[in-house]
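Okay, handing you the structure first.
The complex appears here without one of its protein chains, the remainder shown in place.
Right after this comes chain A.
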Amino acid sequence: MSDHIVKAYDEDLANLKTMLAQMGGLAEDHLAKAIEALARRDTKLADYVIAQDEKIDALELQLEERAILTIAKRQPMARDLREIMVAIRIASDLERIGDLAKNIAKRSHAISEALPRKLATGLTRMGRLSLEQLKDVLDAYTTTDDAKALEVWRNDGELDALYNSIFRELLTYMMEDPRMIGPCTHLLFGAKNFERIGDHATNIAENIHYLVSGQTMREERPKKDTTSTTTFDSLNER
């Protein structure tokens, strides 16, 4: 893309990108640490993630202000307009990812050691997968790589599938032993958080596609989360 005749306009847009990159870096870092805190039951690390989240919140506010100011001053058109709109939307997704990472960190205390290993491993696998999705989609944004964004978008089904299997398994455990209900519920929420992080990464991928092409995604989302219709009866039928 060639430069604007007004140089300060290029700087405004570059600024937004820089702030978004910072937010992305923080979100990625917090998510990685939350997963580690979960895997190692490291409360200090968890506390760090919880305390740091406000940084992301502050950056989002700042970015939004700058974006609004840029719209008011420059009256952006076409790709510039998409660039700014997409920055605002991605910032909001990153802020939510930060919140979800914080929530996972909070739960890492409660997800007790009493849980079967297999379940805990499933959860960390989901965590790593969501982190990968986040990394890939942020890469796709920095390099404005539509193909890569599309790949992230398609991969989201995997996270959903993992979530479904964890969900079913957890229900079975809880039915077998009511004492497991407490820790299992925390674990279930943790899994749901990773699944939601995947959804936000998918949102970001859709926005990258819109930024590059000016078109919204046509295909149906690769939604494979079927847990909203899963019943105890259907579990027993297996």
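Simple rule for what comes next: a contact is a pair of C-beta atoms (placed from the backbone, for glycine too) under 8 Å apart; a residue touches a chain by one contact, two chains touch by 3 or more; residues count from 1.
In this section, contacts and distances are computed from a predicted model.
Chemist: Refer to UniProt and select, among "3-ketoacyl-ACP reductase", "Radical SAM-linked protein", "Fe-S cluster assembly protein SufB" or "Phosphate ABC transporter ATP-binding protein", the name of the complex member that is left out.
Modeler: Result for the unshown chain: "Phosphate ABC transporter ATP-binding protein".
Chemist: Could you tell me which of A:Arg40, A:Arg79 or A:Lys118 touches the chain that is not displayed?
Modeler: Touches the omitted chain: A:Arg79.
Chemist: Please output the residues of chain A touching the missing chain, sorted low to high.
Modeler: So the residues of chain A touching the unseen chain are 1-6, 9, 75-82, 213-215.
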